[in-house]
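Quick one: structure below, then a few questions.
Removed: one protein chain of the complex. Kept in place: all other protein chains.
Let's look at subunit A:
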């Protein structure tokens, strides 16, 4: 089971802050995951419609879309950060 976390407007569009999902083993990379998630609900699709606007953290480190997700416990999807 993988814990998926959503932040800021990604969270608002998806409609939940987090969900725990048994990911299909066919999902190899972050990009695969985003493609798959976008089919789960209109909210997911809206949140992920512009991939250039989202960033991903795999187990609390930034990960590119080509990064593998095998074994990840926690994957977060969020807009570019705006702290400081």
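The rule is short, and it goes like this: contacts are C-beta pairs under 8 Å (C-beta built on N, C-alpha and C of every residue); 3 or more make two chains touch, one makes a residue touch a chain; residues count from 1.
By definition in this document, contacts and distances are computed from a predicted model.
Matching "ATP-binding cassette domain-containing protein", "Carbohydrate ABC transporter membrane protein 1 (CUT1 family)", "Molybdopterin synthase catalytic subunit" or "Benzoylsuccinyl-CoA thiolase" against the UniProt entry of the left-out chain gives the name "Molybdopterin synthase catalytic subunit".
Counting over the whole complex, subunit A has residues 5, 7-9, 55, 57, 60-64, 67, 76, 78-84 touching the chain that is not drawn.
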